[in-house]
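Here the complex is missing one protein chain, while the rest keep their positions.
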Amino acid sequence: MKKVLLTGFDPFGEDSINPSWEAVKELPDKISNGTIKICQVPTVFDKSIEEVTKMIDKWDPDIIICIGQAGGRFDITIERVAINIDDARIADNEGKQPIDRTIKKDGEPAYFSNLPIKAMSKNIKDNGLPASVSNTAGTFVCNHIMYGVLHYIKQTNSTKKGGFIHVPFIPSQVVTKPNKPSMSLKDITDALYYAIEACIKNEDDIKTTEGKIF
Amino acid sequence: MKKVLLTGFDPFGEDSINPSWEAVKELPDKISNGTIKICQVPTVFDKSIEEVTKMIDKWDPDIIICIGQAGGRFDITIERVAINIDDARIADNEGKQPIDRTIKKDGEPAYFSNLPIKAMSKNIKDNGLPASVSNTAGTFVCNHIMYGVLHYIKQTNSTKKGGFIHVPFIPSQVVTKPNKPSMSLKDITDALYYAIEACIKNEDDIKTTEGKIF
Amino acid sequence: MKKVLLTGFDPFGEDSINPSWEAVKELPDKISNGTIKICQVPTVFDKSIEEVTKMIDKWDPDIIICIGQAGGRFDITIERVAINIDDARIADNEGKQPIDRTIKKDGEPAYFSNLPIKAMSKNIKDNGLPASVSNTAGTFVCNHIMYGVLHYIKQTNSTKKGGFIHVPFIPSQVVTKPNKPSMSLKDITDALYYAIEACIKNEDDIKTTEGKIF
Partner (left out) sequence: MKKVLLTGFDPFGEDSINPSWEAVKELPDKISNGTIKICQVPTVFDKSIEEVTKMIDKWDPDIIICIGQAGGRFDITIERVAINIDDARIADNEGKQPIDRTIKKDGEPAYFSNLPIKAMSKNIKDNGLPASVSNTAGTFVCNHIMYGVLHYIKQTNSTKKGGFIHVPFIPSQVVTKPNKPSMSLKDITDALYYAIEACIKNEDDIKTTEGKIF
């Protein structure tokens, strides 16, 4: 039985809802032979990493997947890499807006997710929902927490697996945003289910070609 | 009790499913104080108009709403106007591809929908789903059937109301189409419900400003 | 020798420049065997039609082409049709914002451009610039003036030709508008040149299939 820790964020910016947390809340307690534990983290630099690492210490999960909103993206995106930089376009939920700041002075320039990202993307698509691998988690709190989790795994010489999934807006968020893509909460929740299922089943990733360049 | 006739199309082009018909099939028999009757029409020039007018003659509906797929659009679009021209980018389901052909020699250059299009768009948005009024139904079979229905209403000096609603791709259609927007079948079906509800409740349209220019 | 009247608009909304007028100003006095006359019209309902019809009466051109900005479009679009409605998302340059208002009580529901729209689009593309036929000029002052010109031609039983071309933003306009397409002023000007050249050379339009549905 594998233990899977999932995090979602609270709302930020102009939005009063965050689909990442709404979807994480809807997931069942068990997926395949994995036990799911969920926790909401604040959209705040540093504090978000503190809270997720506290949960890792407390619950000792095998797999940690953080989930966040990528408003404007068309599909579920499985992130490949987190980079050692904070560069905030807007303030976080405590008013901090770091510009070109190194996240961890003793960290590597970047950490690659050690989740089976292509198997995750493929399992979502095989179940009829659009997904792809992304090569950037941005430079806001999403990249920040992904970097923090992978840095923690590295520093503790852990065999844990970690990574990040970005989800699109849900329809109610785009009613006032013309020509922005969205995905229903149910489809986002189902896609997360399939991604997690692939994580549990695929120790090693599969080798497939992804369709998008940028 | 009002009688509402809804049509959806069969699949065309590269797609093996047409969300317009999938959604129409899911609607209930009654919406507000309206009785719903549905019928599938072929994605074929001329024949589509013949079939819907046959249904109108047979069932004598108060309201006729044709529904079609607008792959690439982000939201539910309520069409404002149909123009007297066929200009097909691809062949229809019987291999016909008219270029710059007048639909009805005795028809007007265009017919405006006499449905309460802004009330329909507003009711969808008030229920949390993205919608807008569109000023073009294209020049393929969607515009063709809309034109045919409105021409029939005009010619018969009827008090019937008629119009057209375009719906986006559903998620399974965009799995292999990177960066194309989609909407879940349930959300499309719900949106059609709200649009029809507004048709039945609003004899006259409301005056509101729409957010999109093109 | 044909006489060609071109109009461009003054800036409106949030923009301090209007590429339609900037490009029209750059065109030569002669194109093929046509003499070019240009005039700026205000982005104002009614007044824009008054000014262009005054110019038509005064100069008696064979061809009238109005040009306007379609911010957000990717290519040069040759408009197929103008519809008998004003429905303004924003106020015009004199503060008027008509909602669902008929332009001409005695007008037809729509008028098709009698310019060779496909020959115009093709000549632009043959010269290496992106173009297409559009089925909607919107419901703001662009559609309004196009409708006004075609209504005037119809009412006066004239053999004059009339139509409308939409041009994208130029690069300086999108510096502060992320992910909006633009086209350089020189390319817009060249594209207008090729469109006009095709107007003069093609009495009758060509029959080709256009690539875009909506």
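Per-chain residue numbering starts at 1, and chain names A, B and C are given in the order in which the chains are listed.
Here is the rule we use: a residue touches a chain if its C-beta (ideal position, glycine included) is under 8 Å from a C-beta of that chain, and two chains touch if they have at least 3 such contacts.
Just so it is clear, the model here is predicted, and its values are computed rather than measured.
In terms of the touch definition stated at the top, the absent chain reaches A, C within the entire complex.
When the omitted chain is restored, the residue from A:L6, A:A70, A:I103 or A:V175 that touches it is A:A70. The residue from A:S32, A:T53, A:T136 or A:S158 that touches the chain not shown here is A:T136. The chain that is not drawn here is touched, among residues A:V41, A:C66, A:V81 or A:I170, by A:V81.
In the complete assembly, the contact with the undisplayed chain comes from A:Y111, out of A:F9, A:F45, A:Y111 or A:Y152. Check C:G13, C:P42 or C:P130 against the missing chain and you find that the one touching it is C:P130.
Residues of chain A in touch with the missing chain: 70-73, 80-81, 83, 85, 87-89, 97, 99-100, 108-112, 118, 134-136, 138-140, 205, 207-214. The omitted chain makes contact with chain C at the following residues, 74-75, 125, 128-132, 171-172, 174-175, 178-184, 186-187, 211-212.
Everything below uses one rule, namely that only the chains that are shown with their structure count from here on.
In terms of inter-chain touching, the protein chains here are arranged end to end in an open line.
The chain with its CA mean position farthest from that of chain C is A. Separation between the centroids of chain B and chain C, computed from CA atoms only, is 29 Å. Between the CA-based centres of chain A and chain B the separation comes to 38 Å, rounded to the whole angstrom. Chain A and chain C have centres, each the mean of its CA atoms, that are 47 Å apart.
In chain B, the positions touching at least two other chains are 211-212.
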